[in-house]
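The complex is shown incomplete by one protein chain, all other protein chains being positioned as in the whole.
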Amino acid sequence: MHNKGKRVMELEEIRDIRQRKRVQTILITLLVVGLTIWSALGTDFSVYEVFSGLGLISNFVFIDLLPPDVSTSGSLLGAILETLYMGFVGMVVGAMIALVLSFLAAGTTTPHPIIQVVVRAFTSIIRNIPGLIWALILVASYGIGVTVGTLSLILGSVGFLTRVFADTLEEIDTGKIEALNATGSSYLQVLAQGVFPQFIPGFVAWSLYNLELNIRASTIIGMVGGGGIGFAIQKGIKLFQYKEVSMAIILVLVLILSTEFLTSKIRERII
Amino acid sequence: MSELEKSSDNIYSLNRNEDNNEMIVKPKKDFFIKGVLIFGCLFFLFSLYELNIDYSNLLEGTVAFFIMLGDMFPPNISEWAYVLPAAIESLQVAILGTVIAVVISLVLAFLAAENLAPNKWVARIVKSFATLMRVIPTIIWALIFIVAVGLGPLPGVLAIAVHSLGMLIKVFAQSVEEMDGGKIEALKASGAGSVQIIAQGVIPTVLTALMAWTILRLEIDIGESTILGLVGAGGIGWELMRAMRSYDFNTALFITMVIFVMIFSVEMLSNRLKLKV
Amino acid sequence: MEPILKIENLDKVYPDGTVALSNINFNVYPGEFVVVIGPSGAGKSTLLRCMNRLVEPTNGNVIFKDKKINKANSKQVKQIRREIGMVFQNFNLIDRLTVLNNVLHGRLGYTNTIKGSLGIFSKKDITEAEEILARVGLSKQKYKRADELSGGQMQRVGISRALSQRPRLILADEPIASLDPASSKNIMDHIYNICTEDKITAIVNLHQVEVAIKYATRIIGIQNGEVIFDGQPSQLTDKVIDEIYHDRRPPLVHAQ
Amino acid sequence: MEPILKIENLDKVYPDGTVALSNINFNVYPGEFVVVIGPSGAGKSTLLRCMNRLVEPTNGNVIFKDKKINKANSKQVKQIRREIGMVFQNFNLIDRLTVLNNVLHGRLGYTNTIKGSLGIFSKKDITEAEEILARVGLSKQKYKRADELSGGQMQRVGISRALSQRPRLILADEPIASLDPASSKNIMDHIYNICTEDKITAIVNLHQVEVAIKYATRIIGIQNGEVIFDGQPSQLTDKVIDEIYHDRRPPLVHAQ
Partner (left out) sequence: ACGDDANASEGDNGDGWPDKISYGVLPGEEDTEISRAHDLFAEDMSEELGIEVELFQGEDYNAVIEAMRSKKLDMASFGPFSYIIAQERSNAVPIAVRAKSEEDATYNSWIVVPDESDAETVEDLKDKTILFADPASTSGHLFPRGMFIDELGITNDEIESYFSSVSFSGSHDNSILAIAAGDADAAGVCSTCVERAIEGGMVSESDFRIIKESDPIPSSPITYRGDLPESLVEAIKEFVYNYDNETYFEKAGDSESRYIPVDESDYDIIRNTAKNLDMSPEDLLSN
């Protein structure tokens, strides 16, 4: 009897929790809708204007941007390669640094919680200051050119990769780590033999994805003096050589698609 | 009892048999991976060589960098009356752009996911379209939309929406593709239509992933909206440029801190939600 | 008595050339509890999935209550599927939804698209779903999320979902393969009792021969995509079993 | 005979206030095959994990070969753990490494940090690991990746890893709970035979009472964190079982 009464209570409790969750969901939804409306008002959003502008867009795209000026592809090739070099170096160096930092920043592997907090705060600052701002500051201190481009890509990679690496490390099955602990292994051995093998697929996949990000980011960084195809795009825009710009974009597209293709092949083999 | 014994012996010998039938698989020497590794190292060195980075400058620059950081302190908040409204405008641009992108990508992602798309080609076309949207830099999108709707925050919203759309379609579709096909089949088997399957089966299953991506995108978009200030979309990016151009580094630091706080609070929010979802 | 399901000359060749079924013929009569056994890869799952056209047959007919499923258009297929409940090895519940909501998914086929998509179901459907949950002993769990349940409980939800379709036929593809022995027994009891009480016809794929013998009213043995045994459990001699599994007979369900 | 393991007044209170163990006392003698049974949440896992200090005891002593594990510093803990092999319910193998490498992990505690981290093991260790694999019938699989194995094979690797520590004591926490009945028997046989042949003491948590009765030389029944039975399998009457599980006795492992 007693038992039964208790169980009924439980059921009601669960229903209460469900209902509270439902109320929570509704509140969150309302909040999001509210924020959206607030933003729409603040930015004078008008669907009418968007649609009435479609004609102008197509004029611009089909008359000014297209067709791409193929004759410039030769001179753009150097720039796109430079972008690739920057992106790749940024990825490799960034991944190496992030590898160390992420082991310090992940709850599962950190030697000490204080180190974890410090590293997390540090990378959070790097990550949450937009690349453009980094580039502006870096240009002021290192001068112009690929050095700055590469440096800001490294910074961006470190910020991004440390976070995703640390998340990956935290998702690692702790049971397996425990199993190695139970054999009397030392901290480093557990990291190297237990954590690292599980971490490799994530490490490779995210690093390769970061390469793509870097290539795209370099189109922005190039605009403030970071070199590469971004600068070519910027130059094209400023001189109204829009057809050259569209050619450059096509080259970026090709580069991104080929990295995407290659990286997916590599990912398949490694995972 | 004896029968049981017998059957269990069978099991044992069965296992043995199975083991004997298999050859020892020697550790695979994966030349592909080795090749990729070696190529990667060589390419890294080659890239470094091609970039021709001036390492002596690296040291000087780092000194200059820290001197400059030092110069930036303390932040100058006297311009707050301009900076904060601009920050709010950037935030609004980012929020609205992200929301529009999320709504549209929710439809397109289902067309882009190969396990739900009407056919493979629809999926491929939508996906390539998404790639193109991602590859065109936000600044160019902004220019395209300025032609259409004039200056101000609106082209910024649209540029962010389109650029985000490119990424969200891809990652949403990926989450949907990763979903366990059995769950979709189970609903199919009960006679549910495709809209019902998506609404009742797919969305609840991938919701967490969608929310995580959305919030990550919002973070990125706040960063992007600061760039858009430069093309007349207003907002905090222009304030930052203004400060940098007039060598007002202390104000620039303040603006950077405001941007940091905006993005960081979204990151905090996402961490909170991760615990809850 | 009219058969509820007729399988006529059914073939299935997968696009990669695998012949999963060849020339299958049998009828299932109302009230039967058919268990399909056979070694891994024999084609059991393919057969079951052809029955509600989750897999497209290559040749032959699947006739459910005089309607050719393989000839039906997509609307008709949905209507036929509504009357056929299906239970899966790995349950296939929607994790983040409540148990009740998962059971109500069985009603989607009867609900209009908008309402169904929004998860709005009629009072009657809900009451009925609750009754079904009570029957399988999950009343207390109805507001829990599906992923908070144990495997056995999840499968009971799977069964409830199928039942809420008010099916004439239940297909179950290895419903107990990922359960521990105790839950397995519980689940088989539930399926068996409910089908008997509600006069639902059942076709169940199983790996465990003893379980098949215990519950089936009829056993169909499949090997290499062909029916090589079809009869009463009592007719299933050790010799026949050996033949079905060649010498790949699955280990028995004993720990002792 | 000297006990190999002494548990004295052991308490465990988790930080959230859950009293998982209270005042546990018993000795384990060399060569015993102890099976711990008890309902879910009784504290079986906690007890086992206190023994090699994967869980920090709140009070009391765990004395392994005259060394107080609960008082040992981190270096000593590692040395003690080397002599205690552990087998887990979900195997806890490192998926992407080979079977052999996983077995060699049992030698990490004896290998210097750098070599161990790089996965460099002595010729002798490797030969021995191969011998162990041969014993559990996995010679052919030694170069396979651990995640390419079946559950039963994985558990055999888990056992091999524990064995390669050349342990005096093996702890196994529900080693067969995620296995099918046939593999379960196989695994229990392996654990039992190896422990008997090599004179390794074993403490095994199990849910299946029959299995416990079949293998154990001694059974300890736990309920609510207290030992309520400690004796020979033959002493384990139905009444005692009922008491251990209250009326929450797990359904027996029979489908028929």
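Here the chain labels run A, B, C and D in written order, and each chain numbers its own residues starting at 1.
Everything that follows uses one rule, which is that a contact is a pair of C-beta atoms (placed from the backbone, for glycine too) under 8 Å apart; a residue touches a chain by one contact, two chains touch by 3 or more.
Remember, predicted model here, so these are calculated numbers, not experimental data.
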item	value
Among B:A123, B:A142, B:I160 or B:V266, the residue in touch with the chain that has been omitted	B:A142
Sole contact to the chain not displayed, among A:V139, A:A166, A:A179 or A:I266	A:V139
In chain B, positions touching the absent partner	57, 60, 82, 139, 142-143, 146-152, 229-234, 238, 241-242, 245-247
Residues of chain A in contact with the chain not shown	52, 55-56, 60, 69, 139-140, 143-145, 223-225, 231, 234-235, 237-241, 243
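Here is the rule we go by: only the chains that are shown with their structure count from here on.
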item	value
Copies chain C and chain D - rotation angle from C-alpha fit, nearest 5 degrees	175
Length of the line joining the C-alpha centres of chain C and chain D, rounded to whole Å	39
Shared-contact residues (touching 2 or more other chains) in chain A	none
Residues of chain C touching at least two other chains	251-252, 254, 256
Residue ranges of chain B in contact with chain C within the complex	4, 7-8, 10-11, 14, 180, 182-183, 185-193, 195-196, 198-201, 204-205, 207-208
Residues of chain B that touch chain A when the two form their complex	30, 32-33, 36, 40, 43-44, 46-48, 50-54, 57-58, 61-62, 64-65, 67-69, 88-89, 91-93, 95-96, 99, 131-132, 134-140, 143-145, 147-149, 152-154, 156-158, 219, 223-224, 226-227, 237, 240, 244, 256, 259-260, 263-264, 267
Partner chain A, residues of chain C touching it in the complex	98, 139-140, 143-144
